[in-house]
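Apart from one protein chain that is not included, each protein chain of the complex appears where it belongs.
Labels for the chains are A and B, by order of writing; each one numbers its residues from 1.
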Amino acid sequence: MLAVIAMISGGILAVVYDTTSVIIEENQARALESSIYDVLPGTTTVNILRRSPDELGVDDPREMREQEQRTTLIYQGVDDQGRVVGYAFVGEANGYGGVIRVLVGVDQATDQILAIKILDHTETAGLGSRIEEQSFRQRFVGKTVEDPIAINQDIDNISGASVSARAVAEAVRRGFVDTSALYRGGE
Amino acid sequence: MTLFTILLSAILVNNFVLVRFLGICPFMGVSKQVGSAIGMGLATTFVMVVAAALTWVIQWFILEPFGLPFLQSMSFILVIAAMVQLVEMFLHKTSPALYRAMGIFLPLITTNCAILGFAIMAVQNSYNFIETVIFGLGAGLGFTLALVLMAGIREDLEFADIPKPLRGVGIAFILAGLLSLAFGGFSGLV
Partner (left out) sequence: MRLWKDFVNGLWSENPTFRLNIGLCPVLAVTTTAIDGLSMGLATTFVLICSSALISLLKKIIPDKVRIPAYIIVIATFVTIVDLVMHAYLPDIHSVLGLFIPLIVVNCTVLGRAEAFAAKNGVLRSTVDGLGSGVGFTWALVLLGSLREILGKGSLFGMSFVQDGATTLGVMGLPPGAFITLGILMAVMNMVAARQKKRAS
C-alpha cells in the first residue's frame, strides 16, 4: 500500500517537475540577462564568452556543480547595431554575514567600470545592506583595473557598514583582476 | 570554507536555533530543565551526524545521477523518520538506561525541522561528504548549546515574579530574543 502511494506521488511529481523546470531555468537565465542590461546599458544581446579553468565535462554531478561554481564566466554585451558595449563579470568576497556576489560592467573602449550591481548578499538589514544603495555603488564608476579599488583609498566608506563595504570593494577588485586578462585582447 | 569554519559557523555565527530559526518547537518544549536539555541536544546531534551521512549518499548517488532532485524533501524526511525509529529500537534492545534517558525525545526529533533543514542546506552548498558530516555535527552542537543555555536561564526563572500572561512561552521567546542578540555578536567572526 505504502509503495503504491509512493509510486503515484512520484509520478505526479515527475510531471510537475518536467513542466516547471523549463520555466525555472528560463527565469534564471532571464534574471541574469536583465542584470547584465543594468550594468552594461545599451546591451541587447549577451554572449557568454569564456569558461575557465577548463570546459565542463565531468561525469560526477557534485564535482560538476562545484566546478561550475568555480568557473569564471565573462559576459559580452552587444548593442542593436552589433557593436560590443562592454564586458560583465561576477566578483565574490566574504562580507559580514556571508558571501557577497557583485556583477560588474566594464566599458569596452575605456576599460572603466560602467556600473556594479549586488547580485546577492546576507548582510545585516539596515546596516550592511546599504551596499545596495545607488549612492554607494556609484563610487565604483570610472575605476579601471589599475586603480587600487579599496575602501578609504579611492572608495569612500559607509559608516556602520565598513566590513560589508570593504567586501564589495574586494569582490570588485578580485573579479576585475581575475578577468581583465581573459577578455582583453581576446575575441 | 575550511572544516573548522563550517563547524564554528554552524555552532556560533549562524546558530541553528537563534539565528536561523530552525528547531524552535523542541527548543521551546524541552528547555525547562538542564538535564533533559542535554539529553535532547545530544540525541539530536547524534541523529544529525548519521542523517548527514545518509542524505549525502542519497543525494549524490541516487537523486542526482537519476535526475530525481524533486524527490529530495520526500526521501530525506522518510530516511530521517526511518532512522529515528531504528535508533529507538536499537537503544531499547541494547541500552535500557540510555533509552530511558533519550527515548522520550526520539519521536520528537523526526519533526525537528533543523534536521531536514540542515540536510537541504548541505546540498545547496554542495558540501562533500566530510564537510556534510562536520556541518551536521556543528548544527547539532549549536542546537545543544542554545538548548542548554536556555534551560539554565529558565531554571532560574522559576523563582522570578513574572507577569501572568508572559509566563510560559511568552517570557521564553523574549529570553530567546536576548540570547539571539548576544549571538549576533559572533557575526563577522568567520
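Note that contacts are C-beta pairs under 8 Å (C-beta built on N, C-alpha and C of every residue); 3 or more make two chains touch, one makes a residue touch a chain.
Predicted model only: the values in this text are computed from it and were never measured.
Note that of A:32, A:99 or A:127, the residue touching the chain absent from this view is A:127. Touch with the chain omitted from the figure is made, among A:24, A:48 or A:177, by A:24. Residues of chain B that touch the chain left out of the display are 18-25, 28, 70-74, 77-78, 81, 110-113, 116-117, 120-121, 163-166, 168-178, 180-181, 184.
On the side of chain A, the interface with the absent chain consists of residues 1-2, 5-6, 9, 12-13, 16-17, 19-21, 23-24, 27-28, 31, 124-127, using the contact rule stated above.
As a convention for this text, only the chains that are shown with their structure count from here on.
Between chain A and chain B the centroid-to-centroid distance comes to 33 Å (mean Cα coordinates, whole Å).
Those residues of chain A lying in contact with chain B across their complex are 9-10, 13-14, 16-17, 60-62, 65-66, 69, 96-97, 124, 163.
Within the complex, the chain B residues that touch chain A are 60, 64-65, 69-71, 74, 126, 128, 187-188.
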